[in-house]
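The following block contains the structure, expressed as structure tokens.
The other protein chains are all here in position, but one chain of the complex has been omitted.
Right, chain A next:
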Amino acid sequence: MSPGTPAVLSAVPPTALPTAADGSPGFLSPSGVEIVFVLVGVVVLGAAVLCVTTPRLVRAALYLVVALGGLAVQYLLLTAEFIAWVQVLIYLGSVVVLLLFGLMLTKAPTGPSPDANSPARPVALVVAGAAAVLLMVLVVDAFRTTWIDLETPHGLTADLGTSMFRHWVLPFEALSLLLLAALIGAIVVSRRHAPGATDGAVPGSGNGAASGAVPGPRDRVGGEG
């Protein structure tokens, strides 16, 4: 837990007055939260750069953990507590585990794999740099005069649920439809190879295994408790 998060310490909104109401705050004399925000941002940026430059595949996934975890801390600093935990649950707990599982199924070595570099690196660098600059200009220009009041928590679960299921029901339903379509699509794509692939995957063991990718143990089952 980062030390500079007073807002997440209490489930009940504290009775403190909103201090940022009068006059717009400036960039000079930053508060502790702002300093921590910038520092964590630097860590996230560094981890992201290392993620795409390291020659070791698994380390790239682990740097991704650092970058995504840093983003969760940023959410916390902005008092969006619920989003922060969702970030940890979905991205760190599931997506990265899925990535690592996928990597383990490949022949990637424990050491560096220099041949994994694409010859299109300079082009990718230019495109990524241009996209980053474009996004930065856009976000800075759009939110330059907007200030978030850190005294009151903004990301409480109840508030979030109310706004999502009162005001944003339609986008929410559209998104779930999209995800359902993706799910069905994935099943259809994976079933196309089914007749040849599943026969030889787990012979002799119960053929109802949901994940055919797991190599089943063909040897005896350990009888010791």
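Assorted remarks:
By our rule, contacts are C-beta pairs under 8 Å (C-beta built on N, C-alpha and C of every residue); 3 or more make two chains touch, one makes a residue touch a chain; residues count from 1.
Following the convention adopted for this analysis, contacts and distances are computed from a predicted model.
Hidden from the displayed complex is a chain whose UniProt protein name, among "ABC transporter ATP-binding protein", "NADH-quinone oxidoreductase subunit H", "Multicomponent K+:H+ antiporter subunit G" or "sulfate adenylyltransferase", is "NADH-quinone oxidoreductase subunit H". Interface note for the absent chain: among A:Val44, A:Val65, A:Leu78 or A:Leu150, the touching residue is A:Val65. Checked against the hidden chain, the listed residues A:Val52, A:Leu89 or A:Ile148 yield one contact partner: A:Leu89. Summarising the interface, chain A meets the missing chain with residues 1, 8-12, 14-16, 56, 58-59, 62, 65, 81-82, 85-86, 88-89, 92-94, 96-98, 100-101, 103-105, 110-111, 153, 156-158, 202, 205-206, 208-211, 213-217, 219-225.
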